[in-house]
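Only one protein chain is missing; all other protein chains are in place.
Here the chain labels run A and B in written order, and each chain numbers its own residues starting at 1.
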Amino acid sequence: MEKIPKIWRENLITYGMVIIAYAVMQILISFGLVSRLVQGLLVPLCIYVILAVSLNLTVGILGELSLGHAGFMCLGAFAGAFFSKVTVDAITFSPVRFFLAILIGAAVAGLFGFLIGMPVLRFRGDYLAIVTLAFGEIIKNVINALFVGLDSNGVHFSLSDRAALGLLDDGDVIINGAQGIIGTPQDSNFTVGVLLVLLTLFIVMNLIRSRDGRAIMSIRDNLIASESIGIHVTKYKLMAFSISAALAGVAGVLYSHNLNSVAASPRAFGYNMSIMILVFVVLGGIGNIRGSMIAAIVLTLLPEMLRGLDRYRMLIYAIVLIVMMLFNWSPKILEWRERHSLRELAGRLRGRSKV
Amino acid sequence: MSFINYVINGLSLGSIYAIIALGYTMVYGIARMLNFAHGDVIMVGAFTVFFGVSMQGLNPIAAVFVSIAICITLGVTIEFIAYRPLRGAASSLVVLITAIGVSYFLQNLALLIFGANTKSFTSMVPINPVRLAGGEIVISGETIMTILSCIIIMISLTAFIKKTKPGQAMLAVSEDKGAAQLMGINVNGTISLTFAIGSGLAAIAGILLCSAYPSLSPYTGSMPGIKAFIAAVFGGIGSIPGALIGGILLGVIEILGRAYISSQLADVIVFMVLIIVLLVKPTGLLGRKLQEKV
Partner (left out) sequence: MTQDMTPLLNVTNLSISFGGLRAVDDFDITVKKGQLYGLIGPNGAGKTTVFNLLTGVYRPDVGKIFLEDENITNMKTMDINKAGVGRTFQNIRLFKKLTVLDNVKVGLHNRFHYSTLEGIFRLPRYRSIEKIMNEEAYKLLKVFDLENEADYLAGNLPYGKQRKLEIARTLATNPKLLLLDEPAAGMNPNETKDLMKTIRFVRDEFDMTILLIEHDMKLVAGICEELTVLNFGKVLMSGETNAVLNDSRVITAYLGED
């Protein structure tokens, strides 16, 4: 029965890495050793880590491919920013307001995860991938065309233009179509980001090592067997998908409060963003939570570190990605690596000395 | 009358989607992979023609053939270098991510060579527009060319698969790789051939696309690639008539949606239709059902 501490140790290493990285970064910053460029990357790094870890819950733990993660992030970003903008005068104590914004962002994204998950989780593999991609694009495009205004008569919606809101003179446009929300309070900072990373890790890692997490992983490993021992497959698929979506929503709130505006642009919330997060998950090791975190950090910093190479950096990034995939997964290369691994080499040397 | 014009435009765009979707559906059928780089081959095809004609003064017809040849070579090379080594990998996600890497690579290569500015593409279609109903209905030369190309490609591809040995080999490999191998079919060769055909079609689609919508950038192929895959899924992936029907429907829905509902929400409508079709018929309009054996 000495096994539980082992899991604990694994989890503690993961938390420890985050805390140490945070502390080192703070010390470097206080000595003025961190460029503004890298400082500007700290909150995005936290966002990507949360996105990667939460997507891993769907892809690695539940075993279903989703290409719509950025859509849930978009929902969280707008729901949170909407709340903050509306209450910026009413709740002046920013930590409380931001905390509520995060809860709202998570709840809205999670709710949509649930609503979308219900019809689509019956699909599998590439079909699920394309359907989640479609939903992600729908969310982004609808929000991009959405106008929401507030006046003394209440809330007004429109999908065509600002004038169609028919606001009174005292009214205010909150979501302004393609321009999105302008004037969100900048409540995000590195410390909050790291706290949210820790919270995400806590939720995901503890979920995995619990009754519900085992049920989710059993579906991944063998759906038919899972049903045969009485697991409610739909329920647990939805649970994993919704929690994953809710955490993407948290990342979205962090995103929309990092700058003072947020727009539903393809760059921020399009399928390319979802794909980039998926790349983190796969390179970090499907199902490996700590791996997704590290991959998200390394792959975000890599193009920055290659900045000296300027125009070639994204090309190099692409080549590195392809080569890493081949090196890590090609059956022939894996076999070659097996034969030429250090352990194998040591074994051969030992074998020779015996003879 | 404008309705008829919209439908004609829709058929034209749909034909382009259908040509891309044909390549997608064949590659998917045989390699079981979402080839995210397929859309970027379209872009390469269009850039080759742009480079040849606008920058080197090449004869347009020669440029088209050069472009097809380059895309075929590119498709076969990509498969050989990036996808073939991953056949039999532990997770099907792996080859998907590699395809994304290839897509990034092609986009950034084009970015490096041609820059990020959108190029204006000169139409390759030497046909004059046809005016009907006293000039109220206009059918552009590009539309005529696109729809004609689509029909010719459909017919020849169907004949190729039904009547020729390599075509039959393709069917066999997509059905069961192991069994095909045992029957003495050159599986690797057949997969290469499929990528060659798919990429050649992508080149044609790229040229037609940029002739009809004359702006070209390194990201030009990305969205049409996704849409074409949706068209393929919509029609039933692996099915050639399905790709045609899916492509045409998608094009018409997109153009009509843009005209009558909202230009910003046109893609939303397209994606909604895909989702509704799949919910009603999970294998697409003409797809076959596959069940896991217990």
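Some notes on this structure:
Methods note: contacts are C-beta pairs under 8 Å (C-beta built on N, C-alpha and C of every residue); 3 or more make two chains touch, one makes a residue touch a chain.
Worth saying up front: this structure is predicted, and the values here are computed from it rather than measured.
Of the candidate positions A:84, A:141, A:226 or A:244, contact with the hidden chain is made by A:226. Only one of A:9, A:36 or A:211 touches the absent chain when the whole complex is considered: A:211. Within the set A:73, A:106 or A:239, the residue that contacts the chain not displayed is A:239.
Within subunit A, the residues in touch with the undisplayed chain are 1, 3, 202-203, 206-207, 210-215, 217-218, 220-222, 224-233, 239, 287.
In this section, only the chains that are shown with their structure count from here on.
A straight line joining the Cα centres of subunit A and subunit B is 31 Å long. Residues 59, 65, 119-120, 122-123, 125-127, 129-131, 133-135, 137-138, 141-142, 144-145, 159-160, 178, 224, 271-272, 275, 278-279, 282-283, 286, 311-312, 314-315, 317-319, 321-322, 325-326, 329-333 of subunit A are the ones that touch subunit B when the two sit in their complex. On subunit B, the positions that touch subunit A within their shared complex are 28, 34, 36, 82, 85-94, 96-98, 100-102, 104-105, 108-109, 111-112, 222, 226, 229-230, 233, 237, 262, 264-265, 267-268, 271-272, 274-275, 278-279, 282, 292, 294.
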